[in-house]
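Left out: one protein chain. Kept in place: all the others.
Chains: A, B, C and D, in written order; residue numbering restarts at 1 for each.
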Amino acid sequence: MSAMLALKEWLKTIEIKKKWYNFSRSPLSLIGLAISLSTIIMAVFAPWIAPYPQHAGFFTDFAHAKQPPSWQHWFGTDEFGRDVLSRTIFGFRYSLMMAAVVLSLVVPTGVILGLIAGYYRERWIGKVIMRIADIFIAVPPLVLALSVCSLLTPSAFHAMMAVSLMWWPWYTRLLYNITSSVKEEYFVYAAKVTGASSFHIMFKEIFPNAMGAVLTKVTLDVGWVILLGASLSFVGLGAQPPTPDLGTMVADGAKFLPDYWWISMFPALAISYVILGFNLLGDGIKDAFEG
Amino acid sequence: MSKEVLLEIKNLHVGYKTHMGVSHVLNGVNLTVHKGERVGVIGESGSGKTTTMKSILRILPSNAIIKKGEIFYKGKNVLEMKEDELLNLRRKKISMIFQDPTSALNPLFKVGQIMLDIIKYSYKLEDEEAKEMALKALKEAALPDPERVFDSYPFQLSGGMRQRVCIALALIGDRELIIADEPTTNLDVTIKAQVLNLLTSLVREKNVGWIFVSQALGAVRENVDRVYVMYAGNIIEWGPSRKVFSNPLHPYTQKLLECVPKLTGKEFSKGIRGRIPNYFKPPSGCRFHPRCDYVLDECKKSVPEAVEVEHEHFVACNLYRR
Amino acid sequence: MEDEYILKIQNLKKYFETPYGTVKAVDNISLKVRKGTTMGLVGESGSGKSTTGHVVVGLFPPTSGKILFKDRDISMPLEKRPKDLKRDIQMVFQDPASSLNPKKIVRDIVGLPLKVHKMVETREELEEKVAKLLEMVELPPEDFMYRRPADLGGGEKQAVSIARAIATNPSFVIFDEPTSALDVSIQAKIINSILNIQREFKLSSLFITHDLSLMRNISSEVTIMYLGKVCEIAPTDVFFQKPLHPYTQMLLSSVPVLTEEEEKLKPKGITSQGEIGSPINPPSGCRFHPRCPYAKDICRKKEPKLVEVEPGHFVACHLYSER
Amino acid sequence: AVQSTQKPQPQKKRLLRIGFAWPTYIDPAVGSDYSSSTAFTNLYDPLIFPGDKGVPKPWVAESWEVSPDGMTWTLHIRKGIKFHSGDELKAEDVAFTIHRLLTIGKGYAYLFTPYIQNVTATDDYTVKVTLKRPYGPFIATLMRVYVLDKNVVMQHIKKPGPYGDYGDYATNWLLTHDAGSGPYQVKEVVLEDHVYMTRFKDYWGPMVPNAADEIQMLALAQPATEKTLLTNKQLEISSQWLPEETIEALAKESYLKVSKFPGGDEFYIMMHTRKPPLDDIHVRKAIAYAIDYKTIVNQIFPGNPIATGPVPSYLPGAAHNLPTYHRDLAKAKEELEKSKYWPDIKEHPEKYTIDYHWIAEVPAEEKVAILVAQDLQEIGLKVNVVKVPWLRVVEEMANITTSPHMVSVFVAAHYPEAGSLLESRYDSKSADTWEQNEWLLNKTLDHMIEDALSTVNTTERFKKYAQIELAIMKLCPSIFLFDHMIKVVHQDYVKLPADEGHYTGVMGYDFDGRAIEVLSTT
Partner (left out) sequence: MRAIWKYIWKRVLYVIPTLVGLSILIFILSRVLPGDPALMAAGPNAPKWVVEQIRHQLRLDKPLWEQYYYWLVDLFHGDLGYSTYTKRSVTADVIEYLPASLQLIFMAALFEIGGALALGIIAGRYAYRLPDNIVRVIAYIGISVPSFVWGLLFQLVFASLIPLFPTHGMYSYGTVPPPRVTGFSLIDALIAGQFDTFVDILWHMVLPAFALSLGAMAQDARIIRAGMVENTEKEHVSLVRAYGIPERVIFSKYILKPSLVPAVTVMGMDIASLLGNAFMVELIFQWPGFSRYGINVMLNKDINGIVAVVLVIGILFAIANIIVDVVVAYLDPRIGRRSQ
């Protein structure tokens, strides 16, 4: 029996190894992993990594405002005299937090609704769920998120709520599509014939088959949610200053283009950096699950 | 035999590059087709039949690597042919019927569009003439209402009709060799019989060379002059059809024939143990040795040479050496 | 007195509503399966074989008609079916590739029915039972227990499906073309284990196939279906000696054979022609008439009834009903 | 209208292109913001024109009398003023204009609804206005009555509308057309984008020699754009909200000039005197002593004079030599320690976190906010800085509970007199408006203000104002940061009266086409 257990463990590592092999085959995936990890590390350890952590809070030093990039301030300073690099590092914090909050709300909701809708697609419950989801998808997410945010007081919290409100249907749709096709697979029939409960079939038989797709989408969505959050902030409906939010920093700094380009361009690059990282990572995860 | 040799495959080694490494699929395939001869190739799924056939026309997938070997068509090596020679070969000399008619026909084009393209590039004809030619071929393939078929998308046709369309394609012009790669696998029993009857009668009528690849041993037995048995990228036995089927020599061939259920309902075998080898690390020596009941020591070491056991009946097995 | 039939299907209809019309997949068929025997169900693709099987195991409720299992009416939807019936009736599906959940290991796949029916308590017990089942289908448990379907060959997958189907010790199993996607050498192996299991468990079964040669080796009775209708029912021996329905004859004549002996069994003078019609607009009268070389006027107008021409040999054809 | 297919040959014109923030509503009964008011000034004639430093100057109303009880004002209308339609401006038009304004109720109507009882044209050139109660600054408010051409308006009324017989009162039409007599008339209005006005040939009033042939008010939102336009000579005058950084950069160009003139407003930080801990005067004083006024006027809003009291120092009626606050951390701490909250604040500063709201539309306010937060941190007060859009601020300030602890706002006098600001900033009536966040609700002060405003005699009125101002300083309800100076960058070929030290301090009269010279043609 112990030999068997050892074998089991071995097969498990094989499984992971295979995924890792598929993943690491493309150097782009590894770059993506590195970028994503670097942003996460910067976000988590911002107070230790940022050269001037106090610049993320209430700080002004007008005497040193708008200094171009230099050795003291790699990314220069902004109109308050704050270190742009430090604020950008803190910016990752807010961006990733936004992604984390939104996705942790949206993924379970969307997934469960999608499973139910797909599993009961012929019944009214499935139809109603999909009809409602359709309504939220009938408009580009940014437009609806903008209008909902505009109806609320602009704040990071409201932005997260608005984005979450827009986002769940994408998971519902994904799960709906997967569930509707997987539920016609013979292994689901077999489980039904045996008498397994609908709950078991949805969560133990069907859901594992959607795991890869969900994981891929979640990773890619980290980038998109950050983008959407940044877009909201850019218009002025997202996180509010002095929060070092990347979108807000870009928008605020845009006033000083082109003379003090570093105030907006470095945070803008930072946004692109995160999105790039999670995009590459997402594609890698997709390869890992599909390859 | 003094018959003119049409096609000769010599010691063909083909592999595939995949993310798991290189698979060594064909392991020295030798195959000869004479003019007007009907040759069968049998073997389990994955034994490399399609790979061999595609090599002949050089239409292997892009990840395939031809490692060694020659394919002579009327004495010219196909693998060294120039672009225009190759196109000429494909356009005028050899045609192929694919395994799965559904995936072989581009779903976004009407049957007629595909046929016209093929005819136009092969024969430089005007639309009118080309269409006439296409309709003639469709009629020959026993398709009722060829005009309608010509104007249909593949999905609008049944599986049997699709395969007939593929046969019609293969019949355009006067070919010297028709390769039929499991032309009936995905069809219903009754349709299978129909398609096979059609194909055999056409081949007979036109007296062209024919390679008939199939897993349906019965169908092969009934319709070919000579048969090649393929196992894991090797031709392990070949000879006149009657001889091979009535007196199989190789342990694999013997087992394979036993496995086929009989209409007479006699007890049939327990199958062949094990499965077809992994091509990334194929067994040394005779690739069948891990599954063979009569395995000898030398089987593990070297690939057995072919021996002519009876007239024109060859087998590559150590049991028959000396 | 106990009935000698384990399964009785009476006037079963199963229609599917689709955007293009009503598919009459199974249209008023009746058949009985004797205890401890295997009934073969043969027909071309689209003739309604799988649908019949699916209705019996409860995947779809019948449109009309009755299914009696051990004299209990089981023509209710699956949710309403008592649990013991779900344990007693099992099915092996057509396509090995989709029969196993690719995300689970063999132990959990085979163990699922055991868990659902609470036949095991601990994990050790589960593994033990699964190991036994795997042995029964000739898969060495130590090698296969923790594998995933992706690492299995087609035959091995089907063997796992069979192990799962017999896990709950059912008395009736439907085999839906369990080997049609497999190579002959593997088919032989699978059929062998099925035969062994049938013998060992005294299993009654419905064996769906389109391969008449295979049928000959397995079943004691044969039912031939065409476009949702039954054409002919007969004990296997009788059937091969005296195929009555023209469709049956056409099927038999289409079988490619390896030996002269077999050749003799094939009916002469009939060749395959035409294709199966659409189940949405089936041909009038006898559904086979467009392909039948003996078709007469009456065949176009009137649907033939299934009549018993000899004891146990039923046929639905105007050629025989005139008598 | 289909134009000729000929290529338009642009002839040389004196163009005056000015940047503004949008929206601009050119109907005087609708708009009341900076850009709208600028449009009114150029398209219409007001009854009274603000002279230097906002002193009322006869305009359409040539002269006036007031009844001894201060309840009835008689206005004599100037003869010979021609509307753009060609008709003469008559008393009837004036009465109609005021009626229309009061009926619609938007725009500057709020100045008149509380006082005006009735308006009648007694003859072609006389208008009689009856008030509800005596009102000292009445004449000054008439700078906001822009006279409309009754006939033209009546012609463009669409029915049905919300105003009964008057249908929509031509509000739709007047959004993109004018019915005025001003020196310019509407050529084209594209909402959200621009207002083009061309010179009205028959204008009756005085114009400077090189007045613009065409004024273009442009919606400009981005400093970068304005910068490009200014350097390309495609914009004569920048908008007034250019960031200091941009102004600095532009000031370096030889062909550009920076002009500075009072905007008539003061920048306040309003403190909620009913919300703990700001309900304690010591806390308020501590704050007043903690703030670094100098950095604000030197670094953030350079060039703005530190405020000397509750009203801008140049406003008619402003008091002088009031006691003021300045940065003194020791004093600030001392005051804070005197407060009843001190022991608790010391222990749990987060319990007394002060919400500081600043207005999203004015980005420079953020710097003040963060500086204040930094300053207050030094004396041990916690601040939560929140950026809030203008309309939201208006909404939250309407209610005593939703009003924030502190909010920084620019407030301008409605008419050029100290009384205007005193009333709108500190009277109980205005407590629920955006102009007061203090929620003083102080009866004594209310009486003093009412008394002052109903005093018709100007000198006496101004004395009363001074007493009120002193009282307010003692209460320390607000932080008086600075008297706001408007800064614009303009081409050197444009001559603004402000360059010669002339200004009105009345919103909308800064860019008066009558007085701006354009010395170059394009």
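Convention: contacts are C-beta pairs under 8 Å (C-beta built on N, C-alpha and C of every residue); 3 or more make two chains touch, one makes a residue touch a chain.
Note that the coordinates shown come from a computational prediction; the quantities given were computed from them, not determined experimentally.
One of A:Ser86, A:Thr194, A:Ser231 or A:Thr248 touches the chain omitted from the figure, and that residue is A:Ser231.
Among the residues B:Leu12, B:Ile42, B:Met96 or B:Cys299, only B:Met96 touches the chain that is left out of the figure. Residues of subunit A in contact with the chain left out of this view: 28, 131-132, 134-136, 138-144, 146-153, 223, 227, 230-231, 234-237, 250, 254, 257-258, 261, 264-265, 268-269, 271-273, 275-276, 279-280.
Touching the omitted chain from subunit B are residues 54, 57, 59, 61-62, 87-92, 95-96, 98-100, 103-109, 114, 117-118, 121-122, 153, 155-156, 166, 169. Where subunit D meets the missing chain, the touching residues are 1-3, 5, 7-8, 10, 17, 22-23, 25, 27, 30, 32, 104-106, 109-110, 113, 162, 171-172, 175, 190-193, 219-222, 224-225, 228-229, 234-235, 389, 391-392, 394-395, 398, 414, 433-435, 522.
Here is the rule we go by: only the chains that are shown with their structure count from here on.
If each chain is reduced to the centroid of its CA atoms, subunit C and subunit D end up 89 Å from each other. Work out the mean CA point of subunit A and of subunit C, and you get 49 Å between them. Separating the CA-averaged centres of subunit A and subunit B is a span of 51 Å.
Under the contact definition stated at the top, not a single residue of subunit A touches 2 or more other chains.
Of all residues in subunit C, only 44-45, 153, 155-156, 183-192, 210-214, 216-217, 236, 240, 250-259, 261-262, 265-266, 271-273, 275-276 touch subunit B in the complex they form.
Partner subunit A is touched in their complex by these residues of subunit C: 54, 57-59, 78, 83, 86-87, 89-91, 93-95, 98-105, 109, 112-113, 116-117, 124, 127, 142, 145-148, 161, 164-165, 168.
Residues 44-45, 158, 160-161, 188-194, 196-197, 215-219, 221-222, 245, 255-265, 267-272, 275 of subunit B touch subunit C in their complex.
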